[in-house]
Structures are given as C-alpha cells and as structure tokens.
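Yeah, one chain of the complex is gone here, protein chain that is, but the others are all in their spots.
Take a look at chain A:
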Amino acid sequence: MWKLLQIEWLKLKNYKTFNRLAILYFILLLLILSSVKLILSWMENSGVEFQGISPNIIPFYDFPDVWQNLTYLASYLKFFLAFIVIISVTNEYSFRTIRQNIIDGMSPQSFLWSKQVMIFTFSLVNMLVLFVAGTIMGLIHSYTFEPHLFFTGIEFLLAHFLELITFLNLAMLISLLLKKSGFAIIALCFYALFVEPSLVAYLNYKSDDHWLITLFPINAVNNLVKVPFQRYVFMEIQNYVAIGSLIIALGWYGLCLFFNYLLIAKRDIA
C-alpha cells in the first residue's frame, strides 16, 4: 500500500495542473469553512433577520452543530477533487502510461489500488482538515467546552469520508469509460447537475418521495450529510447519518470499485 502511495505521489507531485487544482481546492475549502461568521455578521449589518432572529447569534460553529454544518458546506467542493481524480486517471490513458506500468510489472489490481490509495488519501486529508477546522472554530465560538458535545455529531466526518470515496470512485468510473479528461469532466457535471436532478424531479412529480430516488448515486452520496441550515429557522432537520443512506452509499462504492476493476483488468489496454 505504502509503495503504491509513493508511486502515485511521484506521478502527481511535479504535475502543475495537480498542484494548481490542489492549492485552489484548499484555499476555497478554508475560505468556506472560516468565513461563515463574517457572512453572518455582514448579513446582520445589512439588516437581515431570520424570523426575528439576528443572524449573528446563530450558533453555526458551536459544538455539536459545527460538524454537520462544515461537512455539508465542504461537500460542495467534492467536484474539485473529482476533477483531480479524472485528470489523474485519464492521463494514464492519454500518455499510455497505464500500459507501460503494467508492462513494467504492475498488476491491474495494483493499478486499481494505487488509484484507490490516492482517493483514500485525498478523502482522509479532507476529513482531517475538517476535523482541525471544526475543532478550532468550535473552541473559538462555543460558549462552553464539553467533551460529550465535542464528540456528538463527529460521525459526520466519517460520513463525509464515505461521501468522498464513493463520489471519487464514480468519477474514476466515468474516466475509465471515456478515457478523455474533458469528456469525463463534462459527463460527470452533466450527469450530477442535470441528468440525475431531472430524473429525481420527474420521479418526485410522479409520486412524492419515490423510493427509487434514494438509490440514485449522486443522491446517495448527498444524502449522507443532509442540509442542516433550516434548524436555525426552527424547522426539523435530519441531524444524524441515516443507516439506510450509509448502506446505499457503501453499495455504490462497492459497485464502482467492481466496475473499475473490470475496466482495468478485463479490457485490452491500447
């Protein structure tokens, strides 16, 4: 595993596109994570009120709210990570280096795992950044620090991790199918932002909360961390990770992994 990670690191560390995307990603991530308080006070100064409540007293960064709030916000940035994965996988085909890697003695399984190790590392680093950011922001903004509040809702970090590895494997699947980074990026965005939402809207129109909707892959990963913000206007939210969503997301992860394996190991590598 360690060797595979080293190989991936050698491939990526001197790649300008990767470095730029990664830096941009972390700047955006930190900006999103840290700026909410500023936005809320700006809203207060502009005279905005949420049902009579001043925005600035919303306990956005307080334990235990902070975990769901931050993971939900961070999940919007997963497309950036998906672009990195797509470029990393399609490059292997356009440079034909996957072929040379295998000729040099890598097994198709190792190749799959080297990309999995990369995906795991991205997701893990992301989770750690969220953990550190949540801890710091929570300590600064909470009125009191109580260990049980600190750990409440920390499972959202794990849910976020599963969300990322599943989504990134979906991106890898599209990359393996299309082999061209441009096509793969467009296909992923088109599917995630247009095709699936349209299908979901249609099913919703046919019958409310159609059972099929939860099975769609993008829905499945998004369902892991539900929108938390309505709680600040006294609406009920799902403030836990549903077991059903976990199972469906894990199912998609397994399915993507299986097809990724088939596409690498059972197809001619031209």
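In this text, a contact is a pair of C-beta atoms (placed from the backbone, for glycine too) under 8 Å apart; a residue touches a chain by one contact, two chains touch by 3 or more; residues count from 1.
In this section, contacts and distances are computed from a predicted model.
Considering only "MBOAT family protein", "Protein ImuA", "Helicase-like protein" or "ABC transporter ATP-binding protein", the record for the omitted chain gives "ABC transporter ATP-binding protein", by its UniProt protein name. Set against the missing chain, the residues A:S110, A:S142, A:S175 or A:S245 yield one that touches it, A:S110. Interface note: of A:L21, A:V129, A:V200 or A:I269, the residue touching the hidden chain in the full complex is A:I269. By the touch rule set out above, chain A reaches the unshown chain at residues 3, 6-7, 10-11, 14-16, 91, 95-97, 99-108, 110, 266-269.
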